[in-house]
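Dumping the structure here so I can ask a few things about it.
For this depiction, one protein chain was excluded, whereas all remaining protein chains were kept in their positions.
In this document, chain identifiers A, B and C correspond to the written order of the chains, with residue numbering beginning at 1 in each.
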């Protein structure tokens, strides 16, 4: 019998110029996939370069964390962007990151939308199609069939499937799930798990294909190839380390879903 | 006896969002090398994509026109940028453009600094070294030995030579030259030739390795592998077309210096 | 019997750095109110200063044309911005423009949202309230009861009324109207009048409180204190001049709705 397999992803490189947000070095010790900010919501060029170099050194797979062009709103402002503009902006960001990934000996292996764009492509088929078009442009350019990392049941997943773009789904170890498998909105109380032990236990359960408890107290099976741990909160790196240690202790194999890394 | 050989380059894609500056389609009919703006002084993602697609269709070689990060000043504000930041910013821009060049079936083949950065690396060895470092990062990433296009006698040329980066020099058909072969400063009267016939004649002379007349009236031999025609003035595309026609009529072979295009 | 009274407004200062869009000097010869871009979708600081100086010289009333923070999309990307952020961004823009208006001897007299924000506050009460809050912050700061210029029936108008903020409505001389008085969507054919004579005739009719012909051919009375003429198209300034001349010829009095100008 084979060991259960999971990827651990986090957002990295989310500073800009003088500002820092994520403890990139510490997170790279735990994750198998790094979603690296590409300059549109965060992520200046020297930070992108440094994160890529260290990710390659440690065998962490590199993904492009693409966003709306919105530094002031940190990419959290939902935005209507015409399809051709959004597709080109996605490809632009992937290309800008890939130069650092490749110079370091790696390559961007997947794309994960950030913030408002991530949430938008859960339901908005047009923007999802624009993201997929951008991914395809970047794939043609790099010769790598870039994957997308997204929410189960999302429009982005459907568009990826329709276009023949590889896709993988992720779960959130620190979020409450509703009975239908969707995330409980952040506006509702209890939507975020703050207790580290609970986050660790839930991570192990998801990785081992065991049911978790949904917001109503019923068992729920959450299926995902990757677990997202948050990188931009105090204690984020320590929690990621605990999650990784627990997964390893419980016989879960940690492996990136894309790129042949780790 | 072989025909004299010259490249014709111009700045393209220098709009941003709603704003347009260069008549990209018309210029692509004349030039053999297109210096495409990469978003730091001009050049939004959809424009970059479109220009790359059309350049590849017409066999025009694509170069990255890299700049300081300065939309408000159109990259014309001289700036001190720490070496590691400038190197990364150069590589970022090349990578962002290369995604569109490659998706269209081509590849970025060279780098030309824009505006204040272009002028700065004529004398500033540190910034020149930073640009070359950025070019090397992008070359490692793309597997192509990117060339730089620069002024004869510039620090950028020396740094390129020292680093083993291919370099090519350019001349300006619409600028007055001083006796030592340097450009007459724009602040002096007569520094820019406005008469199309004079520009055309000078273009042909430079391409045929014949002397031009310097600002003092003496003959001067200007040696360059490429001729720069300006793209952002009214009538620019028409003048480029006249220059090209005259070169072809006078037996000059038009060929890009890099990339194997045209 | 008093002469009918109308204001003529246009968007000005919509360049950025190297780029120009509107013929500000020519438009200032025709309009009574100038909607000046404030740097968020267009409008650099030196342009704002120059437009304000010339507007004051000619007795043209100055309004702040406020926008989402979106240079790449020219403020045309609809965006969700949290209320406190949008309110502060509106006030920021008004304050930045007012410094130039006042230094020139005038003062910002009103606020007109631009592009996607203009369209959004037609129906979105929350963003409309945010804009009004920003206007109130700027009014408290300047000691002037700033007005808003908006579409008849808009949420912005309701929010202005509820908050006691003076409001004025505008009509579009070059747009087709539907039977209910709303604008025909731009996506439908015939929504924009391209024939100058038709635009001029419609301008005069609206100013004289005479019915125009709606998209279905029926008479429609459009009531507005201001007429908007577009400034960013070729021939815009010439059309504005024709509209002004026709209004004056037909006995319409041109007067700004706010600020005591003209």
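FYI, a residue touches a chain if its C-beta (ideal position, glycine included) is under 8 Å from a C-beta of that chain, and two chains touch if they have at least 3 such contacts.
What you see is a predicted model; the values in this text were computed from it and never measured.
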Which residue of C:96, C:183 or C:198 touches the chain not shown here: C:96
Contact with the hidden chain (one of C:31, C:72, C:137 or C:173): C:137
Residue touching the undisplayed chain, where the options are B:13, B:46, B:73 or B:259: B:73
For subunit A, the residues touching the chain missing from this view: 15-19, 21, 42, 44, 71-74, 76
Contact set of subunit B toward the excluded chain (per top definition): 69-70, 72-73, 77-81, 85, 116
Positions on subunit C contacted by the hidden chain, ascending: 39, 44-46, 48-49, 84-85, 88-89, 91-103, 137-138, 140-142
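We take it that only the chains that are shown with their structure count from here on.
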Same-residue or different-residue interface between subunit A and subunit C, half as cut-off: same
Subunit A and subunit C, separation of their C-alpha mean positions in angstrom: 43
Of all residues in subunit C, the ones touching two or more other chains: 72-73
